[in-house]
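Can you read through this structure? Questions will come right after.
Left out: one protein chain. Kept in place: all the others.
Let's turn to subunit A:
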Amino acid sequence: MSQTTEGGTVPPRAGAGEVVLEMAGLTKRFGAMLANDRIDLTLRRGEVLALLGENGAGKTTLMNLLFGHYLPDAGQIRVADAAGALQPLPPGAPDAAIAAGIGMVHQHFTLAHNLTALDNILLGTEPLFALRRDRRAARARVRALMERSGLAVALETQVGRLSVGERQRVEILKALYRGARILILDEPTAVLTPQEADRLFETMSAMAADGLSVIFISHKLREVLAFSHRILVLRQGRNVGGMATAEADEAAIARLMVGEESPPPPAKREAPGAPLLVLDGVTLPGEGARAGLDGVSLTVRAHEIVGIAGVSGNGQAALAALLSGLAAPAAGTMSLAGREIRRFTPAGFLEAGVGRIPEDRHHDGVVGAMTLSENLVLEELDTPEVTSGGFLRRGAIRARARAAIADYDIRAPGPDVPVRLLSGGNIQKLILARVFGRSPQLILANQPTRGLDFGAAGAVVRRLLEARERGAGVVLISEDLDEILGLADRIAVLQGGRLAEARSRDRGAIGMMMVGQAA
């Protein structure tokens, strides 16, 4: 792919403007996780800065620190005042950030659907106890703003009736109306059509030429290369490099995003056996802005871990729902151990020997108000080990829970503790005990180590490897490329609902596939 951009929208080579924003040593921890680790960043007047990185690299956290949603644990932010002098920004105060000229457009819009576009823009800017609203003057100001910025919106239309692209323009106008000189856009194109996205960036480029500074978060290399002046890459909470867009090339960015070092190949193992799961041309509609599955074919054999890499929202949820029995394909077929599946129900899948580790363990994995032992047997209430004559065999269930607590190192006061009191890692161990207690033939592990500490993550990895040893097939969906490279025997990449097998284990090549560039 070439770096020239289509349509003559080559951004002016800015960067000579004065510094309007300076972040120094920003650090933010969530529990044991270091979300932002001593990040430095400068932004100049009229500059468009692209913030790149994998999911969980810390981009959104950084922007939330800037906008005052989070309090930093260390570091300082300074913003230029109207005269151009850098002033420290009080941490954790969105109103101070707005006053300093920072505007933020969240990935999920914060608009009132039952109000008009104009009212949404004015919302919060008018005094609470004013007797009369000067809507005429306000409307004139918004109109002037629309003309200058090129962001056109039907002001008297209810936001609920506007398209997603129009809603985004309302959000941007909202920020500009509050006097934003620095605009933050969190994945602005994730919900837009390609045409809308191009239009947005053309507008942003024009406004940057007019003096606005823009930071935008993106996963899409094409738009980053086409519309930004400078690129900053975050990885695991650290600023791992930046470059002028003019000097950047895709391979270098992809390498920065996913890192250089390649983990050791998986340990020696038995050759793959019979196919356990065969997907043939499966198509499944997605939900909202998230991609579904588009003609996905995949074979998973015994003694094999297949890693599904990709940026979230590219069909992972649909694939997981399919393999959990929660969704049926609109087209294509699915076979388990050679038999084509016709009824897609979780119970049927469990019976067919599928074990499922859900992505959202709190939401889909456990019932928080129920006890550890009850959650442990939730998937097999019809088996003679758990019930007899419809009654729970409480002694047997408790004994099993005690065994699971010991075998899986679940840190819990006992089998009768409500699961809501356990930590995420221990909930995951409970789910492991439930899944692996049935010796499943096929295992779906969806983001199985996300948010876990080393101990719990290690337990997950060990169980998956043991299952492979035993002859099970594993589908490992993960956004953590290191995890996939370390565990998977084969790697496929989901992008825009399409699944493509990676031909090499090269991080750069896989990274390119993840952002939608042919390797």
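Just so it is clear, contacts are C-beta pairs under 8 Å (C-beta built on N, C-alpha and C of every residue); 3 or more make two chains touch, one makes a residue touch a chain; residues count from 1.
Rule of thumb we're sticking to: contacts and distances are computed from a predicted model.
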Per UniProt record, name of the chain withheld from view ["Penicillin-binding protein 2", "Regulatory protein", "ABC transporter permease" or "dihydrouracil dehydrogenase (NAD(+))"]: "ABC transporter permease"
Among A:L62, A:V386 or A:A433, residue touching the chain not depicted: A:V386
Which of A:G237, A:P272 or A:P358 contacts the chain that the document leaves out: A:P358
Candidates A:A85, A:A152 or A:V367 - the one touching the absent chain: A:V367
Contact residue for the chain not shown (choose from A:G160, A:P346 or A:G458): A:P346
Hidden partner chain, touching residue among A:H113, A:R148 or A:R420: A:R420
Contact set of subunit A toward the excluded chain (per top definition): 28-30, 64, 70-71, 73, 92, 324-326, 345-347, 349-350, 356, 358, 363-370, 374, 378-379, 381-382, 386-387, 390-392, 394, 413, 417-418, 420-421
